[in-house]
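My questions all concern the structure below.
Apart from one protein chain that is not included, each protein chain of the complex appears where it belongs.
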């Protein structure tokens, strides 16, 4: 049997592919693309939440938010490392992000306008992310699968934390309730979009299914997200901003309204509310940090030289 | 008679010296030093007040503060222009400021910590400035004297405005009163120092008296300031932070406590609370603005060329 | 509120000038030259002066005891109705002048129409303000030309600023419900009618400045619905600090 056939057979048997194993070039490339996109999303995702660290309304929330953003940085780190096992360097990955060649999740191109957005982002965005990611804990590429196990555990904690922010607001003053509803209004549709274009417009799907990089279609994931989230909203007295939302007894699922795909593509193409800001922030941090990274490198080299001299 | 003698005679007759007139080199240099120091003080003085523009507590106060800071910039402009009549360029003057060669009034090296400082600075700092400056409206060098007439008129408006801020605070809530008293506590001694070192330590004075660059000694000016300000403080229920302050019936003046000259010299030598910050702000603005000034110059040259071509 | 549409209409106008005035106020003492410092402070002064008239009028209409300062400084971020353009940060002098220019051209056209308002107060404010704004427009247009047709560096910086800020221009012409109601009543300006003249005027000046007119057809919106960029919260934290920390006091 060819290498390729052996490889495919391993995947079918649910064996994990490891970094040193033979793999088709396309598998490698597709994984680099998806994993780096995922890593970039974690890193860019630090910005909209980081925006509220200095203004968090209580010390408890400030600490929790810091911890959450730190977790995201940690996720970025695992995922970049997993990506590096496929023979691409961190610098190359950053280069792809900064040049706009690599994508990241479009949701992070929306602004966090009020404190309630910290709740909505945790509840909805992390909620949608988990739905996307849980199946990846069993994906075929070992380093990715293991990273996802760790990521998912933390994400579900973040989601609960976000939902808890919303509970607190909806149990609060009328102003706080309004703030919570407003956040839901603004984040609902972008969260649905987060699960990707409709199946009709989605590319790469079949191949990705085979490699277990994708186990359900975008539309199925979206339906799952909606069916899971609507009761959570109802429970805390919030209204989903979709007049067409209705329980479909027959399907055992919610019917929902039309998604504004024009907005989705505008944001994906780089014209969302914060695309420019996010890239400015990332590129700015990278450029301002260059002398620091250079210094760390130079220092490490000096230390190495000294050690070698001592050893002689 | 020598040129020098004729020159001195004109000054004695209270004639104004103009830019084109002959003058001794030392006269020119002393004037450049004093006028530029004065101009620099206006420019640096924009910073501690500018610090509160975005946080002024009402629209009316915000507008008044903006107008005041704008006036200071205007004073800087007249004074630089007056200085330029003596054959030094604005760029050279800035260079002297930025390199630390030229001084500016030390009072602007104190931070403006609360809104009440906008009152205290107007009342005390502009008050002391006026006492310094009014005699200069009759100084011998024409361009300086004329600039000072204009400056003094506006300064006395600023002083009233500052005092009015203090009145409003002292008529306000206990918190506001406390804020006003606190500002007086912090600005009182630096304001006294603003009138210069004691006569014993003051240099250049005799020559400056002759040229009418100075008409009273520092200690006399200080006494005048104290005698004028103490009743103003009493009127609005504020306490001068000097336990030794006491009306001296015999002298018809207030006796007052020891000034901390060590602090004065520390600040003059560049080690006050904000010396570094102020210079960073000025130098930073100048450096960040270089490309703008270059562009304006380049554009003006292009326009000139076009005009000349059209004329041909 | 009885005159809810009029109230909101006034806030929409006033908030633009308040937020732009606040941004200009940040510059004070930090500009590229003493002359520009004076001029920018002047723009800020003019705008905040106009703003006071608007908020005083809004306070009268609201009739609920709130003062001009309460209205200007004690709303929540979601209740500020300014366009996103004016809240953009002072990234560099090219951004400051670009933002100013793109707003001034609109502002002038808007006031020119508002002069004809059947609302006497609004018309009076417009008549008083338009002279100032005419100067603003001249000032910022001149700088666009200077920087656009100055050095290579300034050309590049000016073009970058215009390209970035362009995305916020379309919102200037979005009508809110309050806008529509006020147009119907003869009080408000039909801003949709100003759009083509605006882009014509802006394009003419950009061309004179040897700058490219951006071709992007993607625009941002939200300010008029109170959904602002992430810069706004920090601006408001400063603007509101004293009123929030010392409530119900006179200054």
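Letters are used for the chains, namely A, B and C, taken in the order the chains are written, and counting of residues starts over at 1 for each.
One rule holds in what follows: a residue touches a chain if its C-beta (ideal position, glycine included) is under 8 Å from a C-beta of that chain, and two chains touch if they have at least 3 such contacts.
Since the model is a prediction, treat every value here as computed from it, not as a measurement.
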Partner chains on view for the chain not depicted | A, B, C
Which residue of B:88, B:113, B:145 or B:245 touches the chain not shown here | B:113
Candidate in contact with the missing chain, chosen from A:176, A:202, A:217 or A:253 = A:176
Of the residues listed, A:19, A:66 or A:245, which one is in contact with the missing chain?
-> A:66
Which subunit B residues would touch the chain omitted from the figure, given the whole complex?
-> 48, 51, 55, 111-114, 175, 182, 186, 266, 269, 271, 273-274, 276-277
Since one chain isn't shown, list which residues of subunit A touch it in the complete complex.
-> 43, 46-47, 50, 53-63, 66-67, 69-70, 73-74, 76-77, 80, 115, 165, 168, 172-173, 175-176, 281, 284-286, 288-299, 302
Subunit C, residues in touch with the chain not shown (by the definition above) = 76, 233-234, 236-238, 240-241, 244-245
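What we mean here is this: only the chains that are shown with their structure count from here on.
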Contact-richer chain pair [B-C vs A-C] = B-C
Using CA atom averages as chain centres, what separation in Å is found between subunit A and subunit B?
-> 57
Please compute the C-alpha centroid of subunit A, do the same for subunit C, then give the distance between them in whole Å.
-> 36
Which subunit B residues sit where two or more other chains touch them?
-> none
